[in-house]
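Shown here: the complex without one of its protein chains, the others still in place.
Moving on to chain A:
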Amino acid sequence: MANDNNKGSPAGDVGVAGVSDDKGPPTGPGYEATVRTGDTNISVDLSSVPVTVQNINFDGLNRTKNEFVEKAISDVFLTKNFEQLILKVGRAQSKLQSLGVFSEVATVVDTSKGDDATPDGYDVTFAVKELRRINGGLSGMVGTNEGTAQFGINFPNVLGSGEKVSVNHFVSSSSGKKTEINVMVPFPYIGTEFSTSLYSCESINPWSAVTTSATGNLLQYNMKIGKNDTLSIQWHGVWRCLNALGSRGTTFPVREYLGNTIKSAFRFIYATDKRDQPIFPCSGTLRKVDVEFSGAFGDAKFLKVETDWQYNWSLFENVVLQGSLRCGLLQPLSSSPMSYNINDLFFLGGPSSLRGFHMRGVGPRCQQNALGGKVVWASAIHLYAPLPFLNSKFSFTENLRLHGFVNCGGIGQNVAECSDADNVRISSGIGLAYRFRNAARIEINYCYPFKFSAKDRCVNGFQWGIGVDFL
């Protein structure tokens, strides 16, 4: 904490709670500085200290363009008193950090010096450290019951406005590999970003015994609307070639989908997320609508709609009742056999959708191959509670929940088939779920499926699941 008493004005690093000052009595609520001198407490109302920000300096700005950072800090010039100064500088600092071009952002607030310095004049200096031109890395990710290793080279802030180019190679534990070149252009001040990704991937789908080699481009425009809403507009153009996995395991109904198709799809994803946190929320709702229209050109022609709802009610002290519903519908827009393929269809079953059944183990199948359906629904009711007899002071137990659940769902080729009472699957169980770094969830459950059809592959007993997106 630095004090500069020759003007009787406080100065120092932003974010410091106590600031000593020797003039002015406390006048009201708001930011107050208290200092103990001898045995008298002096309180100062910071909003009554007039401030004029005269200069804002950047230290360490090399290739980043001025216009790109100007907007983050322009608000600081409007400061009228010291309280605002602290708030606005803090806000500017976190904004600068969120631009993704600096590895460090530090701020120094000092009184103005020099010939044109006014008595209430302040200078703000942002000392930033830019990310290096190239960085690379090796990281691991968690998908639905699989792990993925990522090797990547990033070129952050290529043109000085936060543009990022990255080349990534992913190798997954069970489902193939992917190489992509990604270009991202952010517009952080209007809450949007544009990205395009050129990729080539080989993926394995063991549940239907097919492999897919896909080469394509994904254009994405993501925007934040208000506090809770996000909209993503995507165009996805991809050449997909489906092949049989191995020489014998692929049955004829799956083989009929094999071959080449080109899909050109527009996709709109609108989400309203009012939950307090994405994993183990205590309150709030999530609503998500995902509409995909394929058929601008190319062979695949269909309309696909998926919706997600999740409601959370906090009953008492960390005991949360959660209800969720997921529905999906695929409508082919042409009678051609190329209008959709097995990768476009819906599948049901597995720890992240319908517990008590094997992964994609519910619904139409031919021998060992899951055939998928055009209509799907799944719902879950959970009761989450912290573990009894354990205090939640340790982060391990804080991230652990006991839960009981009832899952229902159905899958079929049309709405009538799906809503038929005979086609409803119900399972229930209890288990432990662990939140891993607020990004993934691991759970082990004892499941008991009690309504299923003869062809379903049930899990009557322990089932574990790892992933991000759980029902």
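Just so we're on the same page, a contact is a pair of C-beta atoms (placed from the backbone, for glycine too) under 8 Å apart; a residue touches a chain by one contact, two chains touch by 3 or more; residues count from 1.
Everything below uses one rule, namely that contacts and distances are computed from a predicted model.
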Study note, to complete from the structure: Given "CDC20/Fizzy WD40 domain-containing protein", "Metaxin-2", "Transmembrane protein 107" or "Trafficking protein particle complex subunit", the protein name in the UniProt record of the chain not shown would be "Metaxin-2"
Review point. Looking at A:Ala149, A:Met338 or A:Ala440, which makes contact with the chain not pictured?
Key: A:Met338
Practice item. Just name the one of A:Gln220, A:Thr261, A:Ser379 or A:Asn445 that touches the chain not displayed here. Key: A:Thr261
Point to revise | Residue among A:Trp239, A:Tyr270, A:Tyr311 or A:Tyr434 touching the omitted chain | key: A:Trp239
Point to revise | Of A:Phe77, A:Tyr189, A:Phe268 or A:Phe297, the residue in touch with the unshown chain | key: A:Phe297
Practice item. Tell me where the left-out chain touches chain A, residue by residue. Key: 239, 242-244, 247-248, 251-252, 255-256, 258-262, 297-299, 337-338, 367
